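One chain of protein is taken out of this complex; the other chains stay put.
Showing subunit A:
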């Protein structure tokens, strides 16, 4: 496996001395979709801006398909498309002009068929001669996407592409991301919607206070999420798990008066009935039973809270 985007110990200290990124190292494989999660001010946009050449790099190295983004900026940047977080468009231009301009700026020769395909895919074709000022917010965001796709990037950064976008458009966007992935485009997106990461990402990265806390396969995370916990509260206080219950892989709760059992909701048999029978057979008295499901959100909240402590 070869990484199309390789980030090594990337750091950013802004002019005021604020350290927004504290050494991020990350490899992204060709054709994968990485979702970056993190609270406001975590450094997501800073990371993207540095890779795209908008913000200067304080320290570290980034290569795109083997091209260093500073030494070989032309080769590196021509592979990258960026949809920024903030909507930024020249107000009095038409949609078509704006999108054509982007293609030219990236050194690609004129290709009306490609531009038409992109605009149609984003449902903007009938707005092609409309001035930007006459578009709705969601349409403007789609124009930004069209601009980024106009020059056929191999790596696409989407900085909160679905912020302020209606449900239907969000679904469309997810579909578009899937199509791009099918074409072999690598996508890095940031989002505050965890279900979005669940829906489209291959891997999930969590960033907080300028540090990458975790990067993991979404399926691995999902497997953790697929796990449920049941806490059996007892009238008795135990020092250890009774030998008769050793087959269940139990954990003793804090205080010793509960047993924690983890099971897979996707498994054919949860083993709950067996456990409860075994508990009463062991002569223990049930006081209460509670279940818990860990979600990506829990994992995220735990991680971010852990970073604060």
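Note that a residue touches a chain if its C-beta (ideal position, glycine included) is under 8 Å from a C-beta of that chain, and two chains touch if they have at least 3 such contacts; residues count from 1.
In this text, contacts and distances are computed from a predicted model.
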Name under which UniProt lists the unshown chain, selected from "Pyridine nucleotide-disulfide oxidoreductase", "Nitrite reductase small subunit NirD", "Transport permease protein" or "sulfate adenylyltransferase": "Transport permease protein"
Of A:56, A:136 or A:220, the residue in touch with the unshown chain: A:56
Residue among A:82, A:95, A:158 or A:173 that touches the chain left out of view: A:82
Contact with the hidden chain (one of A:97, A:130, A:229 or A:270): A:97
On subunit A, residues whose C-beta touches the chain left out of the figure: 14-15, 52-56, 73-78, 80, 82, 84, 86-93, 97, 100-109, 147
